[in-house]
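Worksheet: one structure, shown below.
After this line comes chain A, so read on.
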Amino acid sequence: MQSGSNVFLEGLRQFAPEAVPGWALMLTAAGIGVAIVMGLVSVNAIFSVWLERKVSGHIQCRYGPMYVGWHGWLQSIADGVKLLLKEDMIPAGADRAMFMLAPALVLASILGAMAAFPLMPDVFFADLDLGLFAILAFSSLTTIGVVMAGWASNSKWTIFGAMREAAQVVAYEIPLGVALLVPVMVAGTFNLREASALQSGMWGMDWFVMPWNNPFVLPAAVLFLVAALAETKRAPFDLPEAESELVAGFMTEYSGIRWSFFFMEEYAAMFLMSAVGAVFFFGGFESPLTALAARLVEDPRLIVPAAEGGMRLNLGSLPYQLAAGTTLLLKTFAGIFLMMWLRWTLPRIRIDQVMTMGYKYLTPLALLCVLGAGIWEAIRHSWLR
Partner candidate 1 sequence: MAVTPSQAAPHHGDPQPTDAQRAARKGAQHAPGTPLSQFGAERVLPSGEREVALDVRTSDMEINFGPQHPATHGVMRVLMRTDGELVTGAQPHLGYLHRCAEKIGESVEWLQYLPYTDRYDYLAAMNNNLAYSMAVEALLGVPIPRRAEMLRVICAELNRIGSHLVAIGTYGLDIGAFTPFFYAFREREWMMALFEKICGARLTYSYIRIGGVFNDAPVGWLEDVARFCDTFEEKWQEYFDLLMVNQIFIKRTANIGVISKEMAFDFGLTGPMLRGSGVDWDLRRDLPYSLYGEICRDKAFGIPIARGEMGQLGDCWDRAWVRTVEMMESVKIVRWCLQHIEPGPVLGDIPKTLRVPVGEVYVGIENPRGELGHYVVSDGGKIAIRVRVRGPSFTNLAVVEELLPGALVGDAIAIIGSTDIVVGETDR
Partner candidate 2 sequence: MDFQGIHDRLRACNAPGLLGIDLPRGPDPKDKKDKGRAGDPFVLVEPSKLASFLTVCRDDERLSFEMLIDLSAVDPAKEDPNFWVVVSLLSVQRKHRLQIKCVLPKSQASLPSTVPVYRASQWHERECAEMFGIRFEGHPDPRNILLPDDWVGHPMRKDYEFPKEYHGISCE
């Protein structure tokens, strides 16, 4: 697939002098990609922390941060500097190596998951055929880091947090994946960009969640939302942290920059889950805005075959690419906002209720949705054709 080639690499090929060898270009392109992913995770954390504080503040009839910058927008950066400068504390009885490794593992796995996420239709880091699968697999790895953190801290509260995390994430991984199977069946692909492109009809409103596509996608979307909340440890499923029960759960003993890694992971996971939901349920890049932009530009592809052979960048498609990227970002943050809204409204449920809900209700319901969606798709493809 032509549009499947990496935009960073093609851009470098186009602008770099002839003398530069191909492997250097590859490495540089990879470096740019890694830098962007890391930047995305950090900036997302900074912005989301600020957003969370503002959202919670306004929900609770107060302002939230107001002093550092306009409406406190620099607050997270100030906090970040503080966290960087804090003393690096490792509890005396802790397993030092594991203690230090855990936040890194957590962050690394979410960075890995981020790599499968496309920023714009043609701007991405890794175009994987099993993109969704990669995201789910990588983000599951964070659990191992959390359990490691809980065990290595040598504190009883962290053990509680870690065990809860393990139990909860294992329980909700199933309905999460199964619920995502429903739109995947409709789309017929695991690739995020392809799934998004399939929803471009009707002026960008032909989303999988729309009942004419498949009526089982909407309930699957609800199931996905609940499971995603549990996967990302957000209220009402924030039991691994559960500050009023477990002090701070698995990260009780962490402070400073290591602690902030957990936060970066949490917000990155929220971002990813929202993005995955947006792509597989709510049209991804597609919206009336994207559709309009696609009609305005000559060729929506960013990388096109050059006349003299090879590839070239088509900067004329940038309005479309930007519109699509903005659309996905807005949808993602709408999802993040919804998660925040729920967090500041609902009480926390109990661990046995979490497990009951996961195993007894969500999993069977998700399976039912898959069954229904499968039958629906079979009918649509074989008999109604």
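The candidates came about this way: all candidates are chains of the complex that A comes from, given by their letters.
Here, contacts are C-beta pairs under 8 Å (C-beta built on N, C-alpha and C of every residue); 3 or more make two chains touch, one makes a residue touch a chain; residues count from 1.
In this text the structure is predicted, and so the values were computed from the model without any measurement.
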item: From 1 or 2, the one in contact with chain A within this complex; value: 1
item: Chain A to candidate 1 touching residues, read off their complex; value: 56, 59-62, 92-93, 154-157, 159-160, 163-164, 235-236, 238-239, 242-247, 344-353
